[in-house]
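Of the protein chains in this complex, all but one are displayed in their positions.
Showing chain A:
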Amino acid sequence: MAGKLLLKGGKGPTSLGVAGGNDFQWCFSQVKGAIDEDVADADIISTVEFNYSGELLATGDKGGRVVIFQHEQESKNRPHLRGEYNVYSTFQSHEPEFDYLKSLEIEEKINKIRWLPQQNAAHFLLSTNDKTIKLWKISERDKRAEGYNLKDEDGRLRDPFRITSLRVPVLMPMDLMVEASPRRIFANAHTYHINSISVNSDHETYLSADDLRINLWHLEITDRSFNIVDIKPANMEELTEVITAAECHPHQCNVFVYSSSKGTIRLCDMRSAALCDRHSKFFEEPEDPSSRSFFSEIISSISDVKFSHSGRYMMTRDYLSVKVWDLNMENRPVETYQVHEYLRSKLCSLYENDCIFDKFECCWNGSDSAIMTGSYNNFFRMFDRNTRRDITLEASRESSKPRATLKPRKVSTGGKRKKDEISVDSLDFNKKILHTAWHPKDNVIAVAATNNLYIFQDKIN
């Protein structure tokens, strides 16, 4: 290891100190969003997602807006630096609605965005709030027709008697315009709050999950959907478990999984029955009786589930850890990573201030060799599955100098706090990183910190 670093001409302590996965050196690339201390609620980013090629990066916020960034090509002057992401399109996806029957306001917050695989020049994505899913088409327009026969330059119809000659309109180049238009609206299928959407590998269907039900949709059909999972008890008083996340298998279009608030994952096969209430596989780790407390169930509640790109593994995030499961082994995970174990002794306070209910997401890198998830104090964690090394990094304005390498952070758990460490009591629990995304091919990551989107890149070795 040391020899390798010397060959790179490792400059000083920072290179040696960085122990990221696969010898990554993460450095700051960009930050999007306002800097003011006063963050408007509507600007808080609620979802982040790269598209299949990684060329586009979409964010959704609490105000119902979607902002799409596009990766610019590298400049010839600085080939060592990957290109930057710049705003490509911004549109209002969802508006606040009012349910008159129940006298309820439906939040416009975008819960999830999922891209469809690209099939033509246009890009398609699904965005959802608590109740309604929308299919958006994002297309470019860089030409316009000029020289209409029947219309003048302003678009007004010309007086037919004034037309004396016939001419064919000509396509002229224009400034690039990116248009977003809603192509489908999938509404009125969910009584409870939608927490997940997932595009199937057949590229024709997708699933949407709320607290108690999962529906299967066809992308072309908006007026009906199939209910494939329903865990609502006949008597709501008996309700003890809800669905927290769901995802389609990346390759097998008949397989999907859903996680619950009790820390279990059920894998279902849509070929076995129309209603997949009976699972094909049931994943649950037996509880450690020595660490049981009144908070055991709450912290076992799974906030996110993600299949690996290979489709062989899946990853779940609960309050304190990330677990990797082999789909062939149901009785326990194959790997467990502690995200912020130092919070275990603070669960009572975290219950009091409601932080214990925060739903953190997790993601895989393109090769499934590393996983990433967020924490508090704008910290996020990365775990290398091969070397078992982990690193804690911070998304902050202080470390936002161009191409500055991120310094690993450490939380001190014992009595003595070392110089660069931060103590658990100093952590800012308002600064939570719930949403992160990893580029499907390159080592580029997007981290949402409240209203700011940070983009970090690996310094090319």
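FYI, contacts are C-beta pairs under 8 Å (C-beta built on N, C-alpha and C of every residue); 3 or more make two chains touch, one makes a residue touch a chain; residues count from 1.
Operating definition for what follows: contacts and distances are computed from a predicted model.
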Record-based protein name (UniProt) of the chain missing from this complex, from "MTMR6 protein", "Dynein light chain Tctex-type 1", "Ciliary neurotrophic factor" or "Cell division cycle-associated protein 4": "Cell division cycle-associated protein 4"
Contact with the hidden chain (one of A:R141, A:R158, A:H251 or A:R292): A:R292
Given A:I110, A:L320, A:M382 or A:L427, the one touching the chain that is not displayed: A:L427
Hidden-chain contact residue, picked from the options A:L347, A:L406, A:I433 or A:A448: A:L347
Touching residues (missing chain, whole complex) on chain A: 100-105, 191-193, 211-212, 236-242, 244, 261, 290-295, 297-298, 301, 343, 345-355, 357, 424-425, 427-430
